[in-house]
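A single protein chain has been removed from this complex, and every other one stays in its place.
Entry: subunit A
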């Protein structure tokens, strides 16, 4: 035991199961080109192209900004019906695409918050810090939906790290962008397994949560 330098590269990493895997011989077969029925041809080709684009994206130069295509359609006009998309996941709260936050029990059948309930609030930034990080996901989304946040979001998109290309390339409008932006991500953690800020960890802003001393 001469060398006592401890090297341990994978402190908390995950392990594949099952671990014993055999190496595969790849591309042993050539894939026959799929025969799409005529009426599906166009759609299928478009899909193929999309897949190819996606693959190309992976090897793209990192310095280029994300060619995002978010439509900041605000207001009701763009919605096809009186249905609302909403944030779905909350234990207690829900935010709808109009920026209203409400208690789960105040959610209407159409997916919108009941605006007649006094506790329902639009564009609520409760629990959000000036850094753009909030203690509740639903308030982060609601706050992010404020029309005035559009500039901030555009600036973020132009500078977003390469790790977020997949995500923000796929986002189509302001609501989806806020849903995606407020989630905890690689930016939210230190040492992989702890939050940088265990309280205000949902951020619509440009900077990651403030790193708190342990």
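FYI, a residue touches a chain if its C-beta (ideal position, glycine included) is under 8 Å from a C-beta of that chain, and two chains touch if they have at least 3 such contacts; residues count from 1.
Criterion: contacts and distances are computed from a predicted model.
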Given that one chain of this complex has been left out, which of "Membrane bound transcription factor peptidase, site 1", "Phosphatidylinositol-glycan biosynthesis class F protein", "Auxin-responsive protein" or "Centromere protein I-like" is its protein name according to UniProt?
"Membrane bound transcription factor peptidase, site 1"
Which one touches the absent chain: A:126, A:154, A:176 or A:206?
A:176
Omitted-chain footprint on subunit A covers residues 1-2, 4-19, 21-32, 34-37, 40, 47, 50-51, 54-55, 58-59, 88-92, 104-106, 108-109, 114, 163-164, 166-167, 170-171, 176, 179-180, 183-186, 188-195, 198, 214
